[in-house]
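Let me begin by handing over the structure; questions about it come next.
Missing here: one protein chain of the complex. Every other protein chain is in place.
This part shows subunit A:
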Amino acid sequence: MNLSFFDQFMSPSLLGIPLILISLLFPALLFPSPSNRWITNRLLTLQLWFMNLITKQLMTPLNKNGHKWALILSSLMILLLTINLLGLLPYTFTPTTQLSMNLALAFPLWLATLLTGLRNQPSVSLGHLLPEGTPTLLIPALILIETTSLLIRPLALGVRLTANLTAGHLLIQLISTATTILLPIMPAVSLLTLIILLLLTILEVAVAMIQAYVFVLLLSLYLQENI
C-alpha cells in the first residue's frame, strides 16, 4: 500500500463503519480490572499503585468539592497516556491526533469548570480576571486580555495536544522516509538519520506521556481556581 504522509491521520473506517470507537475503547482491554484478591499479580499491583499515584497527585491541591472530579480526571489521564503511547507503534491510528476528538475532550471539561465556578462563587471566579496589584489605568485592558485568555483555554488545550502529537508523528514519518530513501544512495547519512530517528522516538515517548499529563494538569488547575 502506498502511504502518503497524512494517511495515518485518517479516521479509520471499514466498509463505511467508523472504527474510531473501537480504537478508543481498545485501551480499556489492556488494563485488568481490580480483583477481590488481597495479593494480586504484578501487573495489577503496578496498575493500582500507578492509579493511586496519579489520583493523589491530582487531588492533593483540590478541596473536598474537587474530589468529585477524581474519577473523570484520573481515567482521562490513563486514556490519554495509553492512546498516545499506543500511537507510537507502526500502522497505529492515534485518536488524539484528531482535533475534533481533543476539542470534544477539552471544551466540555473546561466549560464544566467555568460554570461550576460561576455558579458557586461568581464574584471569586470573575475576580480571577484581574490579577492583584495592577495599576488602575491598566484595568480595562487587563480585563479584556484575561477574558481572552480565559475563553481561549479550551482551544489551547485541544490544539496543544493535537499539534504535539501530530507534529511528532509527522516528523517520525518524514525522517524514516529520509532514512529509507538515503539507504541505497548514501548509507552513512542514512545511518545518521537513523540515529536522529532513534532520538526522536525517545522524545516522542516522553512527549506522549507529558502531553497527557499536561492536559489533565491544566484541567485540574482550572478546576482549582473555580471550585
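Keep this in mind: a residue touches a chain if its C-beta (ideal position, glycine included) is under 8 Å from a C-beta of that chain, and two chains touch if they have at least 3 such contacts; residues count from 1.
Here, contacts and distances are computed from a predicted model.
The complex includes a chain that is not drawn, and of the options "Regulator of G-protein signaling 11", "ATP synthase subunit b", "GPI-anchor transamidase" or "Myotubularin phosphatase domain-containing protein" the UniProt name matching it is "ATP synthase subunit b". One of A:Ser100, A:Thr180 or A:Gln224 touches the chain omitted from the figure, and that residue is A:Thr180.
For the chain missing from the display, the contacting residue among A:Ser13, A:Thr45, A:Asn120 or A:Ser149 is A:Thr45, taking the whole complex into account. Panel shows subunit A; residues 1, 3, 37-43, 45-46, 49, 88-91, 172-173, 176-177, 179-180, 194, 197-198, 201-202, 205 of it touch the chain omitted from the view.
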